[in-house]
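Written below as structure tokens is the structure these notes are about.
The chains shown are only part of the set, and none of them has been moved.
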Amino acid sequence: MNFNRTLNRSFNQLRNFEIIRNFTNQAAGSVLVKAGNTYVLCNASIVENVPDFVRKQVHCGWVTAEYSMLPCATKIRSNRESVFGKQTGRSQEIQRFIGRSIRSMFDLKLLGARTIHFDCDVIQADGGTRCASITGSCVAAFDAVNYLLDNNFINKNPICNHIAAISIGKSGSELLLDMDYLEDCNCDVDMNVVMDSQGKFVEVQATGEKSLLSRNDINAMLDLAEEGISKLINIQKECFS
Amino acid sequence: MNFNRTLNRSFNQLRNFEIIRNFTNQAAGSVLVKAGNTYVLCNASIVENVPDFVRKQVHCGWVTAEYSMLPCATKIRSNRESVFGKQTGRSQEIQRFIGRSIRSMFDLKLLGARTIHFDCDVIQADGGTRCASITGSCVAAFDAVNYLLDNNFINKNPICNHIAAISIGKSGSELLLDMDYLEDCNCDVDMNVVMDSQGKFVEVQATGEKSLLSRNDINAMLDLAEEGISKLINIQKECFS
């Protein structure tokens, strides 16, 4: 093989992954997550209210996510979505992905009639922003829930499990875990996987735009995902100790 | 097992699937696809122009999709997106999914500096609208490309392969191929798969919002997808004979 990864990473090696809790002091959970040069601020804030479509289920809560890139997160400055007047389709697709993933962590009936908003703002982008958003938001979720427990808003923990997310690519015949931006541009097929700490899958999204995936590819990529995610969940757990 | 499917379908049985070509006379390809009670009009129209980001690649074309539900496609009338002032996040996520899938069919360099727009308008919705959109758009793509070939706009076919898409769900311990709306609401996990006629995967999207997926689930669902998609591609081929 002859694909050299940045910083000589091996194919199944995660980038440096760092989780900084309590990055800001306003939100109930505030986590700055760094996956290599990708930095995402994941804030969890609690609103004592639920959307209309949840309201008819008594005592049931809701979990939702919004995702945005700061204009200077990328080498070429992107337009500010608020100035343009709407979110891009990409942002909407990603925030729906994050929202579904984080929601799967929760027993919404134990959350009570409140909403936890997860705001994922990409400070610096170098590939894997949606996965970093999920891995960081999971930690912010624990902090927000601990706030609710400590203040007796709820008395039973509504979180079922840790989750984390990672990307896997295939470039030629070679698989790559946790791609940076350059690797992502050069790879043929691309998979994002969200798993919990029991090894169960929350989301699998595989895309073969330049080249298609065989069943063997899918299997090998899922193997690699399992390996990476189990490391990420360990990092999550360490940051609470 | 005790889940009774509508019309007593067996778990691996597709709904009645019908493809009507030349449904309208304006677009280069115009297909009405019926998957049970889901009706989608898939129109392929050709514009002699490409978006800015494609222009720097000489002679390269582009393929893109838009998706929308008519307000009365569902039992409860939904708001018209143009009156509301923007597309929903759901519509945007789906049209990006369709666009990536159809784009994978093409060698864009053989298409020349033109764009094929795929407009997928859901006339009636009963589950599986995104998959029906892809399966129908594939046929519309062939008709649009034949128009280009017949009129000597291009002289080499840019389409690499047939593709089709299908949903698979899991309700309790039971797998279900090609769910209708009611089955979709009641299932725990949900997968959409797009494959080509060689058995290669274009897109796999698995979501476990209510319950998570084991590795075995994924394997069983992919098996079922392969079976369904191969039938759909046969139906596509028949409609050209």
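As written, the chain order gives the labels A and B, with residue 1 at the start of each chain.
What we mean here is this: a contact is a pair of C-beta atoms (placed from the backbone, for glycine too) under 8 Å apart; a residue touches a chain by one contact, two chains touch by 3 or more.
This is a predicted model, so every value here is computed, not measured.
Whole-complex copy count, one sequence throughout, 2 copies displayed: 6.
Quick note on the criterion: only the chains that are shown with their structure count from here on.
Spacing of subunit A relative to subunit B, judged by their CA centroids, is 27 angstrom. Against subunit A, in their complex, subunit B makes its touches with residues 86, 89-90, 92-93, 95-96, 100, 103-104, 196, 198-209, 212-215, 217-218, 222.
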